[in-house]
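A protein chain is absent from this complex, but the other protein chains hold their places.
Our next item is chain A:
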Amino acid sequence: MSVTTENPAVPAVPPTEIADRIHGFVRARFPQVEIAPNQDIFAMGFINSLFAMELVMFIEKTFGRSVPNDELRIDNFRTVEAMAGLVGRLRLAVSDS
């Protein structure tokens, strides 16, 4: 899969709320620690394949965009800010297509 697809049934999230939504999801999964938006969650040792799958499912469900295989790079998921950037690019990819 090299392209993203859009789920039109998912209401659009305002761009200003993207990072907050992602941050909220990550914090809910790890309530015992404070995680800053620019903090490397991989370096904190929390990531396993189960959480990685949950992250991808959350992004796809919340923002209505599939994450293509070539965007499943570690740097896209290191921080809340990086994930928000990924969502922004996926939105542009759909609107450009």
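Rule of thumb we're sticking to: a residue touches a chain if its C-beta (ideal position, glycine included) is under 8 Å from a C-beta of that chain, and two chains touch if they have at least 3 such contacts; residues count from 1.
The definition used in the following text is that contacts and distances are computed from a predicted model.
Trainee: If you look up the hidden chain in UniProt, what protein name do you find among "FecR domain-containing protein", "TonB-dependent receptor", "Acyl-CoA dehydrogenase" or "Amino acid ABC transporter ATP-binding protein, PAAT family"?
Mentor: "Acyl-CoA dehydrogenase"
Trainee: Among A:Glu6, A:Glu54 or A:Glu81, choose the residue that contacts the chain missing from this document, as touch is defined above.
Mentor: With A:Glu6, A:Glu54 or A:Glu81 as choices, the missing chain is touched by A:Glu54.
Trainee: Could I get the residues of chain A that touch the absent chain, sorted low to high?
Mentor: Chain A touches the chain not shown through residues 1-2, 29-32, 48-50, 52-58, 60-61, 69-70, 72-74, 77.
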